[in-house]
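Everything on this sheet refers to the single structure shown next.
With one protein chain held back, the other chains of the complex are shown just where they sit.
Up next is chain A:
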Amino acid sequence: MDWVEFPSLGRRDLRDLRLAVDGSFKEFTRAYGETLESIFEPLKTFLVWLESLLITSPWPLVLLALLAIVFVMSRSVKITVGSMIALLLIGYFGMWEDTMRTIAMVAVCTLVAIVCGIPIGILMARSDRVQALVNPVLDLMQTMPSFVYLIPVVMIFGLGKVPGVIAVVIYAIPPMIRLTNLGIRLVDTDVLEAADAFGSSAWQKLTNVQLPLALPTIMAGINQCIMMSLAMVVVASMIGVKGLGQPVLQAINNQYFTMGVMNGLAIVAIAIIFDRATQAYGKRLQKHSEVVHG
């Protein structure tokens, strides 16, 4: 027997296998594609609405609104002024519209990730079996090259915003789920016992004790989720998502160095703004634990 060559499935069998899988998936797409698309229709409408709101409103208003959000979250003049300078520079260098598109996209993706991620995280924390089931799926989502799951997503939804959102959410949701799970599991058992002793129902325990105490960890999850969504912007631009990713993609294809750097820096700038604002907010949530009795 020949030990050098690995005994593999014959080339013909492999091709048949691929054809069979691809064929049945195509049939699935044809049969259910439209239904799936209609399910995501409201999401698309919302994203389009948010995007056009950010783009068509007068820029000083949008700028003020963004800075107001940053200030309410961080309560820090330094972070707010820094954000203002960054946004003004972005506008001055002609990237205002693309930046607004990206912000709309990231906002929607983060929202979807929060709405789906927190309940899954809670379920995971409540049951070891669910945790054992979900964990490998999360590993898969985080390590599978994003181009691979872009294929079926594009086959079902075509090019555009919705497949972009789905691809970004798949990539960005795992830390959201993991950190929600972790945060709830780390809640002090003494406090949980006290909640039980006073006759809390499962729901009361969740809302009064587990979620509030896990909130700082959950905030870290949201922060990670935003960062990872931004990291996916360029990949998403490959399936037709407009925003700061597209000029970067163009720059790569045409070796426009300055264009690439400028748009890249714009992504970095909004990443830093989001990061500082959410982190400062998370810190404020922990205020009660900082003041320690001397």
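Going forward, a contact is a pair of C-beta atoms (placed from the backbone, for glycine too) under 8 Å apart; a residue touches a chain by one contact, two chains touch by 3 or more; residues count from 1.
Methods note: contacts and distances are computed from a predicted model.
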The complex's invisible chain, by UniProt name, from "Protein phosphatase CheZ", "Quaternary amine transport ATP-binding protein", "Predicted lipoprotein" or "Oxidoreductase": "Quaternary amine transport ATP-binding protein"
Touch criterion as defined above, residue of A:213, A:231, A:265 or A:280 at the omitted chain: A:213
Which of A:200, A:250 or A:279 contacts the chain that the document leaves out: A:200
On chain A, residues whose C-beta touches the chain left out of the figure: 188, 190-191, 193-194, 196-201, 204, 208-209, 212-213, 215, 288-293
